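One protein chain is absent from this view; the other protein chains keep their places.
Read from first to last, the chains carry the letters A and B; within each, the first residue is number 1.
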Amino acid sequence: MNALIAVIRRDLLLVTRRKAEVLTILFFFMIVTSLFPLGIGADTALLRKIAPGVIWVAALLSTMLGLQRLFASDFADGTLEQMALSPTPLALLVGGKITAHWLVCGLPLVLLAPVIGIQFDLDASTLGVFILALLIGTPILSLIGAIGAALTLGVRGGGVLLSLLVLPLYIPVLIFGAGAVYAQSVGLDITGYFSVLGALLVLSLFFAPWATTAAVRIAIE
Amino acid sequence: MSNTSSNRIIHWFKFSSPATFYPLAGKLIPFFWVLTVLFGIAGLWVSFFVAPVDAVQGQGYRIIFVHVPASWMSMFIYIVMAVWAGLGLVFNTRLSAMMAQALAPTGALMAFLSLWTGAFWGKPMWGAWWVWDARLTSELILLFLYLGFMALQASIDDPRRADKAGAILALVGVVNVPIIYFSVKWWNTLHQGASVSITKAPAMAHTMLWGMLLMALCFWMYSIAIALMRVRTIILERESHSDWVRTLEEVK
Partner (left out) sequence: MSSNQPTLRAHSLTCIRGERILFAGLSFEVVSGEWLHVRGENGIGKTSLLRILAGLSKPAVGSIDWNNCSIEADPSEYHRNLLFLGHRDSLKEDLTAQENLEIATALDGVQVSADEVLHALHRFGLRGREDLPVNCLSAGQKRRVLLARLLLRQAKLWILDEPFNALDVHAVEMLSELISEHIMAGGMAVMTSHQEIPMPNGRAVQL
């Protein structure tokens, strides 16, 4: 347990030393969502309709950008292999890193989304559902994305390759996450969407750390 | 008693070495090409001459005899590829990983073919070249999964690392394919539904079903033939330093 807390604390500490890295991701999120009204037109009815999809896609892309920093720096300076040599199982430490990543790249999106939602003229109940959906969805994005980040460690063309690998896997989260928000905005039942999102979260909590750890070991070999 | 079974076991693992598999594959390839042609002729004959004209869609619907088998094969090949890759990861055998690598381009081709024939089928039916329905969209995502696998293997220089990383990706993909399919289906059901199913009565005439099955067998034999050819090339590339390769006719 001690080691797990140490890893999370370490990653959070590293973020405070390089705040710019994370802040730029949040600015990216805000800029991308603003591009859509600029590109499509400011018709409020239309914006309300596209808001769930647009904001979710922006969240996916922002998470992708953040994934690159999950393992890359530890891999480069040798601290990742030190983690592999710790008495604490690597899967646990990897889980800790993913948790820290979510706290830094995922949770801020959850908190920012309502602000952006207001720009798209979403009502209060829809915003509430949005926050909840992102709260369940962003950890899934971090978990699945970690697999891609570990697979592409030190590989040429890493960033773009990571996107190609991970974005198809994100599609179910996108469909159900945006679907839930859209359903709420037109008054449909949302429980089905949240059951699936919950199931996806449980599934990724079980499998993603193992797959990620296996990929990390392959990269370290 | 145990002698014969242990003999059989030894026999099996003997072919898991690239050196012994190479000539075996070479002998099998013509056999599969013949099957491909036979099933192809039978399938095309049924598709064009035996299956009736569809009341609603006219003659143009016949492209379904390429589209549906291609879709089936693209899914089937992905699973087979994931199994080979998984075996390679668990047993640390190079040949299994090479088979997975050999299958990927063919699977991608099937997915691509399915998308194009789907578009050609859709245009007269729905009036648009592309419709975001469940089947086509899932097929598109499957194509991305294939391309991702191929891109990852191409980007990693060390072949063993490429094998193992690809295996993890393929296994993650195989778990995700049903999830993705389910999601996309939920998202939109415009496609013709599962019109070919083993358990319920087919919504199409029996002859149409036969046409599709024969074409599917044709594609299957083709995939095996091509994959065997490709794996032989991969074996030559990766084992180029070893003695048995240097003594081959083709290499000299």
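Basically, contacts are C-beta pairs under 8 Å (C-beta built on N, C-alpha and C of every residue); 3 or more make two chains touch, one makes a residue touch a chain.
Remember, it's a predicted structure, so these values are computed and weren't measured experimentally.
Engineer: Pick out which of A:Ile55, A:Leu70, A:Met83 or A:Leu122 touches the chain that's been left out of the picture.
Structural biologist: Of these options, the touching residue for the absent chain is A:Met83.
Engineer: Which one, A:Ile25, A:Ala51, A:Leu67 or A:Leu93, makes contact with the chain that was left out?
Structural biologist: A:Leu93
Engineer: Since one chain has been left out of the picture, which residues of chain A touch it in the full complex?
Structural biologist: Residues touching the hidden chain, for chain A, are 2-3, 5-7, 9-10, 13-14, 17-18, 73, 76-79, 81-89, 93, 220-221.
As a convention for this text, only the chains that are shown with their structure count from here on.
Engineer: Could you grab the centroid distance between chain A and chain B? Build each centroid from C-alpha atoms only and quote it in angstrom.
Structural biologist: Using C-alpha averages as centres, the distance is 32 Å.
Engineer: Could you list, by residue number, the parts of chain B that touch chain A in their complex?
Structural biologist: 141, 144-145, 147-148, 151-152, 155-156, 161, 164-165, 168-169, 171-173, 175-176, 179-180, 182-184, 186-187
Engineer: Using the touch rule from the top, collect the residues of chain A that touch chain B in their complex.
Structural biologist: Against chain B, chain A makes touches at 147, 151-152, 155-157, 161, 164-165, 167-169, 171-172, 175-176, 179, 196, 200, 203, 207, 211, 214-215, 218-219, 221.
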